[in-house]
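To keep things clear, I will list the structure first and then write my remarks on it.
For this view, one protein chain was removed and the others were kept in their places.
Now for chain A:
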Amino acid sequence: MLGVRLHQTAFYESMTSTLFKVAPVQLERLGSYQNISTCSKSTLTSWLLVRGVTDSISFNRKLKWLLYEGHRAEFAALAQILSTMSEAGRKQYINSLAEQDKQKNKLICVDQFMNILTPASIAAFDFAQLTALYKIGSRMRLTGRKEARSFSLEAAQIAQSKYNSWHEYYSACIAGSYFESPPADLSSLKPRYVQKLLEATRVHPPIQWDRKLK
């Protein structure tokens, strides 16, 4: 029993590691999955606030959204438009958009990432957020511990079914992080992404990707 719990915790820690590494600076105080148990509640409150969670209702709404829709839905919708164009056409189309166009940054992100991700696209990012949210919710008493544990396990198992390795998972998670919060200078998007992927490649998760968690 204890062994299974340890494995699960190690898996969640690895699942969410890139989430915290690529996060905007002010949220890096969260540091890691384990930190959620010991960091101050004000830090957690800020983290939740940025993600639009202020009470248990918005918390549950956010969880549901991440589980069934998430950022991957928007990514897929934009990818569906861009993938009907040739590479030259995509570049031309994106360049023709006005700088003030709200979709432009997102389209640039999709254009940069859609050819190097698996068919699951950035679902990894949604499930990483889901796992972190459950732990935070449990700490902040927005959800029960058993429920948090059960749904975290579910999220991890779904992630395992969609990706074949930690490398694939990290590729998608980092892409999702940048899709949610693209850098101000979009010309540096790809180099930053690859740099983060390189860092993630050097870390060897303590648990195998296809380990049974139950």
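Some points to look at:
Criterion: contacts are C-beta pairs under 8 Å (C-beta built on N, C-alpha and C of every residue); 3 or more make two chains touch, one makes a residue touch a chain; residues count from 1.
Methods note: contacts and distances are computed from a predicted model.
Of "Tetratricopeptide repeat-containing protein", "Universal stress protein", "Peptide/nickel transport system permease protein" or "Methionine ABC transporter ATP-binding protein", only "Tetratricopeptide repeat-containing protein" is the UniProt protein name of the chain excluded from the display.
If you put the hidden chain back, the residue from A:67, A:140, A:158 or A:197 that touches it is A:197. Here the missing chain is touched by one residue of A:92, A:150 or A:208, and it is A:92.
Hidden from this view is one chain, which touches chain A at 13, 17, 21, 31-32, 34-35, 38, 77, 80-81, 83-90, 92-93, 115-116, 118-119, 164-165, 167-168, 171, 185, 187-188, 190-192, 194-195, 197-199, 201-204, 206.
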